[in-house]
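In this view, the complex is presented without one of its protein chains, the others remaining in place.
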Amino acid sequence: MHILLSVLDIVGTFVFAISGAMAGVYKRLDMFGIAVLAFATGTVGGIFRDLLIGAAPPLAISDPRYVATTIVASILVFYGHRFFERIERPVAIFDAAGLSMFAVTGSVRALDFGVPPVMAVLLGMLTGIGGGMVRDILLARVPAVLQQVEIYAVAALAGAGLAVLGVELSWPFVPTALAAAGLCFFIRFMALRRGWRLPGPRLDK
Amino acid sequence: MHILLSVLDIVGTFVFAISGAMAGVYKRLDMFGIAVLAFATGTVGGIFRDLLIGAAPPLAISDPRYVATTIVASILVFYGHRFFERIERPVAIFDAAGLSMFAVTGSVRALDFGVPPVMAVLLGMLTGIGGGMVRDILLARVPAVLQQVEIYAVAALAGAGLAVLGVELSWPFVPTALAAAGLCFFIRFMALRRGWRLPGPRLDK
Partner (left out) sequence: MHILLSVLDIVGTFVFAISGAMAGVYKRLDMFGIAVLAFATGTVGGIFRDLLIGAAPPLAISDPRYVATTIVASILVFYGHRFFERIERPVAIFDAAGLSMFAVTGSVRALDFGVPPVMAVLLGMLTGIGGGMVRDILLARVPAVLQQVEIYAVAALAGAGLAVLGVELSWPFVPTALAAAGLCFFIRFMALRRGWRLPGPRLDK
């Protein structure tokens, strides 16, 4: 169980770090700026979660594998950004996978620290969306997740909700975690394909 | 005493969440974006305070009533934003009330956690202004409180100062808290009516 969570967490970090580093390339930052965006995007969701549940120091600080993962992602993007550009579509898929992993690992970890279930669901979502929000704040723009064209955060909410439900009802852990990640991934994937979106408030001119 | 603080804190959260949700409507965000702004504006001041005084997890995470309050505010604004628009003037009054409540609850809670009095006053002010600052950062604009037209943060400072003074001198709690909130409210209200403002540095062309 802990091994599964660790693997999901590191893979999610890697995928998000790639997306952060690419944003840095587009903004024409130098090596250092790219690495900071990779680290922030890959780990800040989890860092927020850990600060909020009282798990100090956060995993991404006490365990150097997180920073190592984001450095590897930065180097790959620094030298290979043209490759990642060509596979933009697959990158959106990877991003959906990262979101799914973080929604599960984040909500389970919050439950572990005794947070009420409903808040654990929200913290799972925050783990998934926090990194991208900080990436956008660092680039001085409104976080994409607040202006989502297709459903994004709600997919994380669904995945985190299923994970918390399963843990609370003592379902077997591994299938529950995989189903929860799968649910989040499915919703996000369909939202991308079909253009699913949330309603906005009715505004007349 | 704890009941009074809880009530003030929840009412303050509600009022600020309304203002955050309205900012989301004006920015034409969808349902989710509106709810995030409501939550951030209503609770992040208190979350910052709790992280800084070492009270992890913060109240707004361990107690689901906070998130429930901000969700109710989001729904009201989502369907009734035209109503809140018409009562803009009253909203400024509600906001002053929220500021007053947070200045008191924030500074008293900081004292409870053993923070030196002068810092408790500042943390009371931060509780009052932090949510609005994060709302503005999420919308990629300079926090309004830094460019205040009329006195805002200083009112919170005065209210928090009186609350801390009263607690340090062991004045009876309920009247002190109400007087402190009243002082903050009065200063902010008069600032709005009379256009009171702070001096800026002298700049010649």
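Here are some notes:
The chains carry the letters A and B, assigned in the order they are written, with residues numbered from 1 in each.
We take it that contacts are C-beta pairs under 8 Å (C-beta built on N, C-alpha and C of every residue); 3 or more make two chains touch, one makes a residue touch a chain.
This structure is a prediction, so every number in the text was calculated from the model and none was measured.
Touching the missing chain, out of A:V7, A:I87, A:V118 or A:A140, is residue A:A140.
Only one of A:I10, A:I34 or A:A73 touches the absent chain when the whole complex is considered: A:I34.
From the options B:M119, B:L165 or B:M190, the residue with contact to the chain not on display is B:M119. Contact with the chain not shown here comes from a single listed residue; of A:M1, A:A56 or A:V174, that residue is A:A56. Residues 24-25, 27-34, 36-37, 47, 51, 56-58, 61-62, 64, 67, 77-79, 81, 137-140 of chain A touch the missing chain (whole complex, contact as defined above). The omitted chain makes contact with chain B at the following residues, 51-54, 56, 113, 115-116, 118-119, 122-123, 133, 137, 140-143, 145-148, 153-154, 197-201, 203.
Note that in this section only the chains that are shown with their structure count from here on.
Averaged C-alpha coordinates give centres for chain A and chain B that are 30 Å from one another.
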